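Removed: one protein chain of the complex. Kept in place: all other protein chains.
Naming follows writing order (A and B), and every chain is counted from residue 1.
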Amino acid sequence: MKNKYSLFSLVKNAFSYHENWEKAWKDPEPKKEYDAIIVGGGGHGLATAYYLAKKHNMKNIAVIEKGWIGGGNTGRNTTIIRSNYLWDASAGLYDHALKIWEGLSQELNYNIMFSQRGVMNLAHNLQDVRDLKRRTHANRLNGIDAVYLNTDEVKKFCPIINTSQDIRYPVLGGTLQKRAGTARHDAVAWGYARGADEMGVDIVQNCEVKGIKRNGDAVEGIETTKGFIKTKKIGVVAAGHSSVIANMAGLKLPLESKPLQALVSEPVKPIIDTVVMSNAVHAYVSQSDKGELVIGAGTDDYISYSQKGSHDIVEGTLNAILELYPIFSRMRMLRQWGGIVDICPDASPIISKTLIKGLYFNCGWGTGGFKATPGSGDLFAHTIANDEPHKLNAAFNINRFVSGDLVDEHGAAAVAH
Amino acid sequence: MFVINCPYCGEREQSEFKAGGEAHLVRPKQPTELSDDEWAEYLFMRKNIKGIQFERWVHTHGCRKWFNMVRDTSNDKIKAIYKMGEKPPTK
Partner (left out) sequence: MTKNLRVKSGRFIDETYRVSFRFNGKTFYGFKGDTLASALLANNIHLVGRSFKYHRPRGIMTAGSEEPNAIVQLHKNSSRTEPNVRATEIEIYEGLEASSQNCWPSVNFDIGGINNFLSPFLPAGFYYKTFMWPASFWEKYEYFIRKSAGLGKSPTEPDPDIYEHKYIHCDVLVIGAGISGIIAAKTAAKNGLKTLLVDEKPYLGGSTIYQNSEHFKINNQTSSSWIEKEINEIKRIKNLEIKTRTSVAAFHGYNYLLARENLTDHLPLEQRNDNTRQRLLKIRAKKVISATGALERPLIFDNNDRPGILLSSAIEKYANLFGVACGEKNILFTNNDSAYETAISLFKKGINVETIIDNREEIDSKLIKEAEKNNIKIYKGYTVVNTSGYKRINKISIMQLSKDGQKVVGSKKTITCDCLGVSGGWTPAVHLFTQSGGKLKFRDEDQVFIPNIYPSDQISIGSCNGDFTLDEILLNIPKVLKEFLNVKKTDYENLEVHSSFNKSKRNIWLLPSDKIFGKTKSFVDYQNDATAKDIKLALREGFRSIEHVKRYTTTGMGTDQGKLGNMHALGIISETANSKMGELGTTTFRPPYTPLTFGTIVGRNVGEYFDVFRKTPIHEWHVQNKAEFENVGQWKRAWYYPKDGESMHEAVQRESKAARDSAGILDASTLGKIDIQGTDASEFLNRVYTNAWSKLAIGKCRYGLMLNEDGMVYDDGVTTRLDENHYIMTTTTGGAANVLGKLEDYLQTEWPELDVYLTSVTDHYATVSVCGPNSKKIVSQIIPDLDFSDENFPHMSFKNTKIGKIKCRIMRISFTGEHSYEINVQANFGKSVWEKCIEAGKEFNITPYGTETMHLLRAEKGFIIVGQDTDATMTPIDLQMEWIVSKKKYDFIGKRSLYRSDTIKEDRKQLVGLLTENPDEVLEEGAQIIADINQTPIEMLGHVTSSYYSPNLKKSIALGVVRGGKNMMGQKLIIPMENKKINVTVADPIFLDKENKRLNA
């Protein structure tokens, strides 16, 4: 059993100058064979390993990560968590995740700083109003705590929004989910890694997958930069690089990987206490505990793995930010970065078996994967362990692109972050 | 922000263009004869290549012409540009 983290252990360790803290996770060389291998050490992959070990008693497993854990989109997103999705399938998936978030710090004994400060989505035209009302009604019937707000209520909940009706795209209303909020993204990866490691999961970093070995229709193992590793089950959670891994197995996926950018301002004292998202003008903002304004921009339209996007996208986002928050004009951008997001045509994820036995994919989260991390890990673990999806991820199979039964959050929902 | 050499207009800023995804996906001549799987393959499945990719772009805020581009998606370097209907460069 690892040292438990607590105020007590912190004080105790202070007397030995913090020299005796244990490694949060080991850094092992891979074994020759595992019962299952998770490809991708982001939040989703680590959570998958954690739940495989914890709920399905699969302990001889490894997470293989090309770089360092949590270094992809887990460490690059704007940390928004919400579950106010329109369709039943999405609402089920994201609210399952939200419920896990609510007790995750305690479960992992790692403070992931889940802050239920609420998420507001704004309406700027009459169709937005219809769409948001439609979503709010659906949320209510699905047991999700969303309410519709008129302009005055929006202003009351977040006084710094410019709700003047004379602006180019005035705020006509919005929705609020109070249980929604943010979490500390790095801590999610680290907390799951520590938890998985404690149950015996090998977390292998700096190990790149070079090939997937198949025997007929079943997988046999993976070729990596640290040699061949035998396994009968491979769960791929490689986000932007999902297609790259799929191609190794001779599969094509309905994905495009595109640049997504975000930025933070310099830190300031608390000025915005909630998360505000706007679809029509494309701006969303919250404030980190450190004080930085965290602002998400949109995706570019071209495929790229360069982790860079166009300046125009950043500029467009800040245009919208200043439209809604003119007081931020003198704030300064401190840091700006890009990630690679894998997007499905219907803007919903894939958590699914494939035609190849023992090969599973969890991908297509597009711009909104962070919020699903615990739920996605739990359901993917279930799918891998049982070779069957859980009822909450049954709709997110790959076959929907053949049958046409898409989960189109694109056409009907607000920005899918 | 790339500089794109439109085969009709010459070098222009990326902001004048839009990307159109993977190139050389030919729309099936007889869609009705395809199985659901085959149709889905055309409709949704993509190579989504990391590395040298053949893709389509359109000069939206210019001549409105579509053309093809060869680009390394790992570093965004444009390797070649050619008109629709032309043979892709081999090297």
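The rule is simple: a residue touches a chain if its C-beta (ideal position, glycine included) is under 8 Å from a C-beta of that chain, and two chains touch if they have at least 3 such contacts.
Treat the numbers as computed from the prediction; the structure is a model and nothing was measured.
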{"item": "Touch with the omitted chain, as defined above, among A:Asp152, A:Asp217, A:Glu388 or A:Asp405", "value": "A:Asp405"}
{"item": "Among A:Leu52, A:Ala138 or A:Ala381, the residue in touch with the chain that has been omitted", "value": "A:Ala138"}
{"item": "Residue in contact with the excluded chain [from A:Asn60, A:Asn150 or A:Gln205]", "value": "A:Gln205"}
{"item": "In chain B, positions touching the absent partner", "value": "1-3, 13, 18, 20, 26-28, 30-32, 34, 36, 39, 43, 56, 58, 60, 64-66, 75-76, 84-85"}
{"item": "Contact footprint on chain A, counting only the chain that is left out", "value": "5-7, 9-11, 13-14, 16-19, 21-27, 67-71, 75, 88, 103, 105-106, 109-117, 124-127, 129-138, 140-143, 160, 167-169, 184, 186-187, 190-191, 205, 265-271, 281, 287, 289-291, 306, 308, 311, 314-315, 318-323, 326-337, 345, 400, 402-406, 408, 410-412"}
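We take it that only the chains that are shown with their structure count from here on.
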{"item": "Centre distance in Å when chain A and chain B are each reduced to the mean of their C-alpha atoms", "value": "29"}
{"item": "Residue ranges of chain A in contact with chain B within the complex", "value": "241, 243-244, 247, 252-257, 300-306, 308, 310-312, 342, 345, 401-403"}
{"item": "Chain B - residues contacting chain A, complex", "value": "1, 14-15, 18-19, 21-22, 36-37, 39-41, 43-50, 53, 55, 57, 71, 73-76"}
